[in-house]
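Only a single protein chain was left out; the remaining protein chains are all shown in position.
When the chains are written out, they are named A and B in that same order, and each has its own residue count from 1.
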């Protein structure tokens, strides 16, 4: 593990030092886990209380925030503590670099164009007519189908599939096992039964996109599936055919987006949310975890629930639901007082039939 | 990109031409995206309005449907426009063909039987005693475990696992990263703690089945997990051990089917639905997106919700739930009028305890 003095780190991130500039820093840690030779950061003053549990050697912090004497930390004053911290993390943990060059077991088809300093790992297959940009690293076992294009400074993890004709921008990260450009789920109901609709569109992925492990992004049926620049997908996300996702979206793990949905710019879809097909989620909208969206979400709104509606309405209904069993008793008490007959639920027959079926044959 | 005249296309799909048979067609497109040299199709007359946004060169359409003059499209009259369109799509976008033959890096175990014109891509592993049928294409990095059998005219995508003893019919498509025949999730509670129950059954997949990218179908514990002919699974679907899925089912992305469930013929499970273990979903039933099924679904019914019940009941309850907060206020108003005491909810203690715990320690 490398070691740096506080002043070396300060120079790197443009910080002003308050305390001993010669203190040795040997690692980075979260604010509640930092030891005497670790550097940490304080992004919000409200988190200052967490310092109680640790004694960091140094702390990146905004000007004007008082660090308690007792903490014993050297203060490095910066405008954006987390951004500076990220730079220091990279200093202590440089990202693992792929071995440069083309591994002898990599297979290249006819007419493949490779940029400068491309790294292709063992057992990589790049089919005919594909292109890989400068400095892009392709880990072991990846497959780049015919006519695919991957931009510069991309990193493809172990065993990734970039299927034929898919297009990735620059600085795209695709984590292990993700599938880009597999067939969408489309079948025509015909006199011959369900007939597969050929999926002949493409996947087009913008610059600086990140796609999580084992996620799947289907190619378009006709036309393209597109993911806008800087959008991030977590693990095990499903993106159906002809979906269009705007720029700067955050799509958390296990979200599913059905075919032809439109996700506007800057949308956040929290974990396990689902978006039904052909819907529109407007720019800047937020969908809370586990929500199931069955109609258009207007721009800028926060929705939640199953089926999803405004998050406020979802929370109110969820809270009211907890009081419902008691409310039913209150209604019955009122009816008794008034001598009213509760009557028979109109929907009872089929619901009751459903309720009373045995659980397991 | 190839080009065809209208009359060449008409001959191919058996259409009657109304308009210029010599018009050149250079591509296919959806009805709202077709340009002057594209062919499109009109499956339902109700979609005719979408023609407003485009000027297709030609349109596959049923007899008797009037195409507006303004659209300027040559009409190709057919009985099933979408079916004919699929044929034309294949004409313009022939599916990418695997390189024929056995790649020199493919590994074959003892006693492997390969049919005529089989294609095994780079780094494919076929273990001892396996068989691959005529014309089947196995993409790079696939693994066929010992004693597995894959039928004729199948296509296995990049990195697919067909684990030992699994059996696939003819014309099966398995997309990249799918896992067929991995161990089911079974443990016995014993005096020695949880002990793994050996998973020694098989996966048996019928003809014309399609399995989506990164989906998982577990082998049986004892006996088999089976998927009937023509059933289609989308991406990231989970099928537990000893599940039996009938013929002609549609299982949409991220659905989970727990162990030993029985899914009848012609069932549709929409996206992110879940079926609990040992249940039966009757033939022809439909389960709506995100539903969680905890009891048997009778044949032919449409269910939805969490927990799932008849879809009609689910929709009514969902709609009523939105009115519940207001209804609670109405109950309180009635009680005030009558001088009634609302009383204390019986369930309050444990619910309130839950409600008031801090969200994060």
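Simple rule for what comes next: a residue touches a chain if its C-beta (ideal position, glycine included) is under 8 Å from a C-beta of that chain, and two chains touch if they have at least 3 such contacts.
If you're wondering where the values come from, they're calculated on a predicted model, not measured in any experiment.
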Residue among B:141, B:169, B:264 or B:304 that touches the chain left out of view: B:141
Sole contact to the chain not displayed, among B:25, B:172, B:211 or B:258: B:258
For subunit A, residues in touch with the removed chain: 28-30, 33, 80, 82-83, 86, 89-90, 92-93, 95-96, 105, 121-123, 139-141, 157-159, 173, 175-177, 210, 212-214, 230, 232, 234-236, 248, 250, 252-254, 262, 271-272, 278-280, 289-290, 294-296, 298, 303, 306, 309-310, 312-313, 316, 318, 321-322, 324-325, 327-328, 331, 334-335, 338, 340, 342-343, 345-348, 351, 355
Touch residues of subunit B, complete complex, unshown partner: 105, 107, 123, 125, 141, 143, 145-146, 159, 161, 163-164, 177, 179, 182-183, 185, 187-188, 190-198, 200, 214, 216, 218, 222-223, 236, 238, 240, 254, 256, 258, 272, 274, 276, 292, 294, 306-307, 309, 313, 316-317, 319-327, 329-331, 333-334, 337-338, 347, 350-351, 353-355, 357-361
